[in-house]
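With one protein chain withheld, the remaining protein chains of the complex are depicted in position.
Here the chain labels run A, B and C in written order, and each chain numbers its own residues starting at 1.
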Amino acid sequence: MVTFPSNEKALGMYKTMYKIRKYEESIYYLFLEGIMPGTIHQSTGEEASAVGMLYDLRKDDWMASTHRPAGHDIAKGITVRAMMCEMFGKAEGCCGGKGGAMHTGDASVGAMTANAIVGGNLPIAAGAALAFKMQKKDNVVVCFFGDGASNEGSYHETMNAAGLWKLPVIYVCENNLYSANTSISLTCCQEDVAAGRAEIYGIPSEVVDGNDVLAVNEAAARAIARARAGEGPTIIEVKTYRHGGHSRNDACGYRPKDEADYWIDQRDPVKNFRKVILEKGIISEEELQKEEAEIEQEIDDAVEYAKSAPLPTYDSALENVFWEG
Amino acid sequence: MVTFPSNEKALGMYKTMYKIRKYEESIYYLFLEGIMPGTIHQSTGEEASAVGMLYDLRKDDWMASTHRPAGHDIAKGITVRAMMCEMFGKAEGCCGGKGGAMHTGDASVGAMTANAIVGGNLPIAAGAALAFKMQKKDNVVVCFFGDGASNEGSYHETMNAAGLWKLPVIYVCENNLYSANTSISLTCCQEDVAAGRAEIYGIPSEVVDGNDVLAVNEAAARAIARARAGEGPTIIEVKTYRHGGHSRNDACGYRPKDEADYWIDQRDPVKNFRKVILEKGIISEEELQKEEAEIEQEIDDAVEYAKSAPLPTYDSALENVFWEG
Amino acid sequence: MAMMSIANALKSAITEEMRRDPTVFCIGEDEDIPGGMGGAFTVTKGLGEEFGANVRIAKEKGFELKGVKDFSNNRVINTPISEILLCGVCVGSAMAGMRPVADLQYGDFLFCMMDQLVNQAAKMCYMSNGGFHVPMVMRAPCGASNRGAQHAQSLESYFVHVPGLKVICPSTAYDAKGMMKQAIRDNNPVLVFEHKLLYGGKRKEAGQLSAMGEVPDGDYTVPFGKAAIRREGKDVTIVANLLMWYRAMQAAEELEKEGISCEIIDPRSLVPFDYETVLTSIEKTGKLMIVHEDHYNGGWGAQLASYVAENAIHLLDAPVVRLAAPDCPIPFSPILEDFVIPSIQRIAEEARKLARL
Partner (left out) sequence: MAMMSIANALKSAITEEMRRDPTVFCIGEDEDIPGGMGGAFTVTKGLGEEFGANVRIAKEKGFELKGVKDFSNNRVINTPISEILLCGVCVGSAMAGMRPVADLQYGDFLFCMMDQLVNQAAKMCYMSNGGFHVPMVMRAPCGASNRGAQHAQSLESYFVHVPGLKVICPSTAYDAKGMMKQAIRDNNPVLVFEHKLLYGGKRKEAGQLSAMGEVPDGDYTVPFGKAAIRREGKDVTIVANLLMWYRAMQAAEELEKEGISCEIIDPRSLVPFDYETVLTSIEKTGKLMIVHEDHYNGGWGAQLASYVAENAIHLLDAPVVRLAAPDCPIPFSPILEDFVIPSIQRIAEEARKLARL
């Protein structure tokens, strides 16, 4: 059984989840409108993982994300305005418009540049964790990856060393059952793709309901405590589901309707946690709606701001190829 | 308990092991003399693995080796003359002098070009096995790799797919306790580096005394039968030891003397199997010495032949960049 | 004759070769998942219907937790996200008599399989002195398309430098079909660069260009090492590949109005490279301009310019001009991406300057 967090924390987690949900929804519509460039891999449905894992991190702890980074980045503290500006390729984007949807990040809040190479972030996160250890800091790194990424060679090489070196890093496998169009059942002989393959690296692991923010958060707390205490890495596999397609143009024709319905209708992490906090009496329906409206406003403002924010200068295209520190 | 093979087979296995031993010894001295170019990774001490695994393969089964290929290649059927010519960089070498010590191979006996990239041969062997399967042949592939190679990303990617696709390939980890200068205990949290990491791929595994040719051969028979029957891959981890250094210039300063003494004096696969076949009365001491002398002669002849064999033509350097077949 | 997109021309080539030769098979991530994409750009979608696909068979059999085991009637193979494996399996199966055609989704992932490509596929025939050979095709979508630095690269130049690899970059439906067939029949590893904005498949891309074109009905191949003269002219020779020669054509039209006549050459294959056609053109024009989307420093244009400076410098009436992406990763922001990729305007400007020298 999970112990219920303070009212403030529970509400805080809910609000961040809600913010991510609304952010992703607004992005979705902006794409439909045809006014947003590029492509996008959305995290709708996976909010509990991002928020549960990152809510208790310090600003100077680090987080490493993937091609599906928006939830992680917002939970780690990048503002929706900086995210939205990046999506529009604007100068005030968190990467000056040069990164884009798959590379959002912000050093000042410990969000490492998101990585669009599946499995590419894994050894990099280990490197950051090694640095913290060499610097005698007690910081930790949380590194997200997908079920599909667990089949990459980088996964094996990284887990082996992270286990050997007892690095302060928490590897979070967001198992959403699919790698792009491919069901994970076709590419790995185990259901617990990461947790089931953790023991050989001497790394403790947990399987967690990834749509229950409290369950994720408790697992996170255990893993963070271990890492800070110098006891090494943890692999956490969160079972979750993306509500939408893999990327912008994906109509999800490869997944059974009843499966999607089940996850979207019954297992929605945002809706379900909303019920919980209302049932617990943490906040009233009206007050919650007010909070939600504020968040929606923040996102609408971000969209409006981003739309008319200045474009990057041509010169900036040639800057920071090498660090200009 | 292993069942003892036919006299003929036992003697045949011994003779191949002896041939490998003498071949490697002669190479060693040729290097000391300073008349052999390049570098070499010798398999002295690991003969039982090569012979036990490969003795029962058909010519049209395939074998994939590493930077330490001589034993495997001789056991698969490359002549010592073709090997020796390759070592001297001569035109009649098994690769026309263009491969060298780390790339020996011969398509006509099913010896794939040896691979000097640690872990590089693993997915290639899987590919050959997939081809056999698609071609409805019942051929198998035996692929050797080292303990160190099991830490490569290619290992993970390959085992996962080989297990999923039930490929007719036998992965043989020659665990000789070291990857170059590094004790395997420092780079992997398990003693059985390959067998201990096989289950997660759904691949059956065995750990075998790699210096007992009969034990290896029995494990090989089981794995070959499974593969031919379409039941998929096996991982066999043979525990063994290289008598000499990692490569030409390695004085082995990193390994304990008592460890080396133990393996070299008490666990020598060639000497020990010699005792066994004499004890079993398969052959008399005198007859055996005659057989051994013949083998030594074959190798001496190969050396003499190779020394004065023709060099490749300059033109050949530019041939077969693309297949001219 | 039929009008086809490049995506369909490729599909048609692969289909026909699979029918012709039972050793040809397709392999890749997201390969022919029913209801899915068919690679990232639809090329292999549906092939499993005719040729069998491990994913289809697994699904039909209600197979859940493991891959399908029988590959004898199964010629479209979906792999885990494992690029080393993907390329290694191509190498090994090719050595053993098959002709794999692999789909990499995005060329940028070539780096994940680089050892298998450069140290294995490209060197195997040579190291074995012809004992083994590696007839495999690796399909790599390339080019900038608003996706950011790790999904935007033009990678031809890296591979031009690898002895033992052939490198082609078809950019019309006709070439796509004919060169893909040629690639599948080649006995060596062939890397095929396909531009994301030229596929013309169902997927819509900002800035995409219709490369629909006529494709003969019967069997035909387009040999490697023979450049295509896309436009004849007499004042400036422009050598450009993939998207860039389309832009050069538009620039040439503008310049035509000003009385400047451009000859536009699409090399189509970079290894082997048809230097002859370029030299013949320079003999006429005396002026060489090279345009590619790949970066400037060490791009394939450098090799071409150098070749001319080594072998035919006397033909040049003016300095060589090279237009390429500058030496920065490709920025996401569309305005910056447009800025770094050579545009019609910049091609026209540079060609104009060169013509007037």
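Convention: a contact is a pair of C-beta atoms (placed from the backbone, for glycine too) under 8 Å apart; a residue touches a chain by one contact, two chains touch by 3 or more.
On a predicted model such as this, the values are computed, not experimentally measured, just so you know.
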Among the chains presented, those that the missing one touches: A, B, C
Which listed residue (A:24, A:73, A:106 or A:218) would be found touching the missing chain in the intact complex? A:106
Touch assignment to the omitted chain, from C:36, C:148, C:233 or C:286, lands on C:148
Contact partner of the left-out chain, one of C:210, C:311 or C:345: C:311
Missing-partner contacts on chain A, residue numbers: 62, 64, 94-99, 103, 105-108, 112-113, 115, 117, 120, 122-136, 153-154, 157-158, 160-161, 164-166, 202, 230, 232, 316, 319-325
Logged for chain C, residues touching the omitted partner chain are 108-109, 111-112, 114-115, 117-119, 122-123, 126-127, 148-150, 157-158, 160-161, 163-164, 271, 294-295, 297-314, 316, 318-322, 326-329, 331
Residue list for chain B contacting the dropped chain reads 37-39, 86, 89-90, 93, 95, 97-103, 115-120, 148-149, 151-153, 179-182, 185-191, 249-255, 311-312, 314, 316-318, 321
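Keep this in mind: only the chains that are shown with their structure count from here on.
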What's the distance between the Cα centroids of chain B and chain C, rounded to whole Å? 40
Can you give the whole-Å distance between the Cα centres of chain A and chain B? 47
Among the residues of chain B, pick out those that touch two or more other chains and give their numbers. 153-154, 157, 160, 164, 202
Hey, what residues on chain C touch two or more of the other chains? 54, 66-67, 79-80, 82-84
